[in-house]
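Below is one structure, written out as structure tokens; the observations come after it.
Up next is subunit A:
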Amino acid sequence: MGKRLAGIFWALLFLAVPVFGVATFAIAPAYDHWLPKDVSEHGASIDSLFYFILALTGVVFVVTEVLLFWFMWKYDAAKQQGGATYIQGSHTLEVVWTIIPAATLLFLAIYQMNAWADVKMRRPAMAPTVEVVARQFEWRLRYPGRDGTLGTADDLFLVNDLHLPIDEDVLIQLKSMDVLHSFFLPNVRIKQDAVPGMKIPVWFKAREAGEFDIVCAELCGWGHYKMKGRITLEPRASFDAWLERKYAEQQTTQPPPESPGDLAASN
Partner candidate 1 sequence: MNRHLVVASVALLVLAAGCGKTPPASFRLNMVQATKTAAPDSELNTSWTSWSRERQEQVATILEALFGTPDEPVALAESGLDEAKLRLAAGPVRSDIVGRKNGLYREHCVHCHGISGDGMGPTAAFLNPYPRDYRPGKFKFKSTWRDAKPTQADLVRVLHEGIAGTSMPSFALLSAGQVDALAEYVRYLSIRGETEAALFGYAEQELGSGDKLPTTREFLVGEILAPIVEKWKVAEESQIPVAAVPAGIDFSLPGSDLANRESVARGRALFLGDGGCVKCHGVTALGDGQANDYDDWNKAIVEVSKEVAGSLETSRTTSTSGMPAEKLAEYRARAEWLHAFAGVLEGDALRPRTIPPRNLRLGVYRGGRRPLDLYRRLYTGINGAPMPGVGPSGPGAKGSVADAEIWHIVNYLRSLPYEFDGELGADRPMVAKDRF
Partner candidate 2 sequence: MISSASLRMLGLCVVVCSAQGCGAQRVAAPVADAAAAEKIRAGLIVAAPAAEDGSVEAAATGTGWATLKGRFAFAGSPAEPKPLSVDKDTEVCGKSAKLFDRSLRVDASTKGLADVVIFVRKSSRVKNPVPAAPLLFDQKNCEFLAPVFAARVGQPIDVHNSDPVGHNTNVDGTSFNQLIPAGQGTTYKPDSEMGAPKAVTCNIHPWMKAYVIFRKDGYVAISAADGSFEIADLPAGEPLEFQVWHARSTGSGGGVGIERPELKWNPKGRFLITLQPDEVKDLGTLEVPAAGLGA
């Protein structure tokens, strides 16, 4: 009796794994523990890939776990008479469960090529909109000035406060000043390691305005956790106005008139 109870306990414990696994995925979105809001153009294809793979592996996961439970329940030693039957292996079985996963993976590899190319290979032919230099522990930004060329005397230098226009392609030139960092824009589905010594192009087109996070996704030292920036996506007109304002601020030659509490015009 005790052995049977033990068998039931272990079988049910293993059944709990797929049950709680599926339950977690079902409940998570209600608690906002799901994919962050996507405002980019290519993000939809990345997300749909994610869902497809999740569904596929999810189904396989459930089937496998349920089978595991079923065999534990049905073939419990306490219920069975006699021992197990030994076989010499089944060639057919081996071939089947090799071919099917291989075909699936091959399908996935080909299916995702377009999404990868969109983000990593099909660079738009344009001058960089901004240069982002990752540094321990901040994001230093450099906009080309009125002459449109980076590296000239009229560049605009900022820290952590990235602004970019929506509804058009933007090209970011990513560099690192010291160690490996990773430029991660969760809401734009962009993640690119910043490698010291390399100038890496990053591009996307945003569909929607808003303020989102820039996060560092490669452990870069003691301050990695606080290496946060902010990206503001806004229409081209308001982006240009902001650029003009920041540019004028960079050329300030007189202290502003008394206006306490105005942080933007502070000193």
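Here is the rule we go by: contacts are C-beta pairs under 8 Å (C-beta built on N, C-alpha and C of every residue); 3 or more make two chains touch, one makes a residue touch a chain; residues count from 1.
Selection criteria: all candidates are chains of the complex that A comes from, given by their letters.
Only a predicted model underlies this, so the values are computations on that prediction, with no experimental measurement involved.
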Complex contact for subunit A, selected from 1 or 2, goes to option 1
Listed in rising order, the residues of subunit A that touch candidate 1 in the complex are 133, 136-138, 140, 150-154, 157, 159-161, 175, 177, 222-223, 226, 228-230, 249-255, 260-261, 263, 266-267
